[in-house]
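The following block contains the structure, expressed as structure tokens.
A single protein chain has been omitted from the complex, and every remaining protein chain is retained in its original position.
To keep things simple, chains are lettered A, B and C as they appear, and every chain counts its residues starting from 1.
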Amino acid sequence: MSDATETLEYRVAIREAIAAEMERDETVVFFGEDVAVAGGVFAVTPGLYERFGERVIDTPISELAMSAGAFGAAVTGLRPIFEIMFADFLLLAMDSLVNQAAKYWYVSNEQGSCPLVVRAAMGAGGNFGAMHSQSPIPWLQGVPGLKVVAPATAGDAKALLRAAIRDDNPVAFLEHKRLYSVKDPVGAGDPEVLPLGKAAVVREGTDVTLVSISKGVRDCLRAADELAERGVGAEVVDVRSLRPLDTETILASVAKTNRMVVVEEGPLIGGWGANLLGIIAAEGLHDLDDAWTIACPETPIPYSPTLEDPFMPDEGKIVHAVASRLGVAAEIATGA
Amino acid sequence: MSDATETLEYRVAIREAIAAEMERDETVVFFGEDVAVAGGVFAVTPGLYERFGERVIDTPISELAMSAGAFGAAVTGLRPIFEIMFADFLLLAMDSLVNQAAKYWYVSNEQGSCPLVVRAAMGAGGNFGAMHSQSPIPWLQGVPGLKVVAPATAGDAKALLRAAIRDDNPVAFLEHKRLYSVKDPVGAGDPEVLPLGKAAVVREGTDVTLVSISKGVRDCLRAADELAERGVGAEVVDVRSLRPLDTETILASVAKTNRMVVVEEGPLIGGWGANLLGIIAAEGLHDLDDAWTIACPETPIPYSPTLEDPFMPDEGKIVHAVASRLGVAAEIATGA
Amino acid sequence: MAEKTESKAPGAEIDAEGARDLYRRMRLIRTFEDTVQQQFQKGNVHGTTHLYSGQEASGVGVCSMLREGDKVAGTYRGHGHSIALGVDPQKLMDEMFGRATGACGGRAGSMNVVDLEQGLIGCFGIVGGSIGAATGAALAAKLRGTGNVAVAFFGDGTSNQAYFHESLNWAQVERLPVVFVCENNLYMEFTPIENVTAGAIGSRPMAMGIHTRQVDGNDVFAVREAAGEAIEHARSGAGPAFLETMTYRFVGHSRSDPGKYRKPGELDEWKKRDPLILGRKALEERYGIEPERLDEIDADVAKELQEIVERGLAAPFPDPADGGKEFKA
Partner (left out) sequence: MAEKTESKAPGAEIDAEGARDLYRRMRLIRTFEDTVQQQFQKGNVHGTTHLYSGQEASGVGVCSMLREGDKVAGTYRGHGHSIALGVDPQKLMDEMFGRATGACGGRAGSMNVVDLEQGLIGCFGIVGGSIGAATGAALAAKLRGTGNVAVAFFGDGTSNQAYFHESLNWAQVERLPVVFVCENNLYMEFTPIENVTAGAIGSRPMAMGIHTRQVDGNDVFAVREAAGEAIEHARSGAGPAFLETMTYRFVGHSRSDPGKYRKPGELDEWKKRDPLILGRKALEERYGIEPERLDEIDADVAKELQEIVERGLAAPFPDPADGGKEFKA
């Protein structure tokens, strides 16, 4: 889609998105723990403080006050972006996000909107242990009024974050820790913003639809490569946003492939993967010949590499599951 | 099932369960805001303080400290029950519940368990407005290590709460505000405890399986009565617990009826209803002729009765949806 | 926010006209609350309500010192905060009645009223929410350089909660123009505040170096003066101020209240210090206003409320098709 001429690092994409929107709109402000002078523990935001001064703020360790502060500022004329360092800490900020920010536009009878973005680093795979590795999507998705966006590529990260900042109501913007250092091709013709709530078919195929978000999309793409070698044409859909949810794109894909596999880094029970499958099944049941979810075991996330690696859904597991459920030759390489 | 000779009020069932377990096990303690001297804002716990003294404690408005205090006490020899007055306030307590309590048994490598119960009053239908009416299930269900139980009847409330208190790891016990004053038949032969994670077929039928939890089960039962008059035999399954999740009972029912309707008081996107449907579809796709979820609109919960009433899934909506989707005569009474 | 113009004066001195307005507004709140209570019993107000009766001087005194553009965050006990700030009582009553003409079209109800035109960024059903929100509004005021302040109302029991601590600290660190008004009515619901609170509430902001004062919350003139100073402190850029208004709730905590917790004689003692009685006394003594003139105000307000109820009960309910529509923003 892009006439790619350069590559962009995911963390830099996020930084550039914030900078561009702060440049464009002086009501955009940014705060979080160690995000200003130090530039963030994931080195996402160096330089912003130097450039935008008091609009970039180092906060105390006060996740709830941050979230509430963003809410109060958002309903009185600012467009705050705040960072919850690890998405696991969102649990401390949820009351304000869910009970105040997400409900404001509706409960105020549309008198006031609440344009805030909460950014957080999510995901396992780095041996950070059970309280620094979670995906917060299951906690956040069932909250009407709170958009949930998680980009898979640097280009998407930039355009979706810019859209999130411009959005008039709260957006949880989730960045996978394992993606910060990936680089993706981008081009001058890329759109400045991408609409929130629009999924993307990132690879076409006719035999099975693989659906995921964030890092999972990249795993699906690699799995699709390998499945292609085995004669299975996998279509890959990046849902990009879990609220609003673009079921149309998925239904259209499923109507073509008749098989759907959702890949989620998180539990099956209470997860977004089976939820999506249930929503699709209710509308497209007779299009489906087979459908299932590849998720994590129903335990907290273990630390040791020998436990965490097999805990995660990955390319190998996707290939194996699809190939075996579709009856394709069994000798599947894992990892590769 | 019970040789019912008396009736029991739901709120009294809960009180009796706490009292019985406190009597049985002196490590059981109970605390919350205004639960002791005043007996709770929903009049669930009067008399416990008089009976058990310092084991029943009025706390400050400190949901997080309560949750963390319960955790710390649970891992050092007590079995705390604590009350979060409105389930909406669970958002303030979630860090400790999710990051500490739910993970303890696993992360400690099974050195220590964490036997705590958090009780909370959930649900809409009382015109309490958007921040005092939510179902917290979507926030809690995707947390491995945290059981989520929500009884539909007084008898179940008593036996499930007693089981929850005896359980060695954390249980969120959710009581629907609209049920506190219902009375159900109970009998001397009723079991003292019911296993957590076991669904119940509460009405048999052959044409469609209605699945719900808590108040929704009662709506389904009334809907089933009315559907029976229209010649539709609805089986009703009370899932009782959303983690652990008893898919077997539902799969068996669906294998019989070939149709599944999940009724959820909550949003479709990110809700437990579509999640369950997705889990069932992945295993029983070819048993299903039709399947969908009846949930709430994707907005916060409105206050005005003329808005809140149609917001809620109820008997009338279930009858209407099932009858029309099954092609049964269209003139369906709503409400009745 | 016409009624707040008189407070543009730097001090809290007020003329007879202004004093009469203060009294009228307190009476309006009291009669409004009595009316809500009656209408609740008749089934016209739904869910639950938390009345402000007895605490009127606190909200009226504070809000009378605010300026155009200042923001207020009230609580679930927010009818008083709303009316004190200038929210139309008709719109407020219609909201209680769940009508389309309500302040939030019937979507919010008693606990969650928003009226942005009046600077009411919200009433907060979640204890502590008002503190966090006002702190955010003050951040916006500071960064946008509006010269405005934000006020958070909250109760004594709220001082034990997360929002209180985190927001006070952040506000002081950033020197935000926010005034924290702790309405100490001695009880957290049914529990005496000292049973659940370690030390004096005011010592907490003081420990953070926040400008702190306690004031007789039943004397509207005293509140005005103290609030004026607190607001001035915040507005000047010196950082947040904390005002503890000592008051008492004359009615139940909410619609269902055993009421057994009050100490014997306590209610009667406080009723002697009813803000309306104190107000009348001051108006008569300090401004020479005759009791008859004040009776006229009372009668006038009573009539106003009667009409409000009539109009409110005749107003249309919201259309379910609106309330249930897809959440777009």
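What we mean here is this: contacts are C-beta pairs under 8 Å (C-beta built on N, C-alpha and C of every residue); 3 or more make two chains touch, one makes a residue touch a chain.
Model, not experiment: these values are computed from the prediction.
Set against the missing chain, the residues C:Ile14, C:Val36, C:Val113 or C:Leu168 yield one that touches it, C:Leu168. Only one of B:Ile18, B:Val41 or B:Val107 touches the absent chain when the whole complex is considered: B:Val107. Checked against the full complex, the candidates A:Ala130, A:Val217 or A:Ile294 give a single residue touching the omitted chain, namely A:Ala130. When the whole complex is considered, the residue among C:Cys123, C:Ala152 or C:Ile210 that touches the unshown chain is C:Ile210. Contacts to the hidden chain, counted on chain C, fall at residues 160-162, 164-166, 168-170, 172-173, 195-200, 203-204, 206-210.
Across the interface with the omitted chain, chain A contributes residues 33-34, 37-39, 41, 43, 58-64, 88-89, 92, 126-132, 297-300, 302-307, 309-311.
By the touch criterion stated above, the residues of chain B touching the omitted chain are 27, 29, 54-55, 57, 59-60, 62, 64-78, 80, 95-96, 99-100, 104-113, 144-145, 168-169.
Here is the rule we use: only the chains that are shown with their structure count from here on.
With centres taken as mean C-alpha coordinates, the chain found closest to the middle of all protein C-alpha atoms is B. Farthest from chain A in terms of Cα centroid separation is C. Each chain gets one centre point, the mean of its Cα atoms, and the points for chain B and chain C are 37 Å apart. Distance between chain centres (mean CA atoms), chain A to chain C: 41 Å.
Each of residues 64, 88-89, 92, 129-131, 297-300, 302 in chain B touches at least two other chains.
In chain C, the positions touching at least two other chains are 107-108, 112, 125-126, 162, 327.
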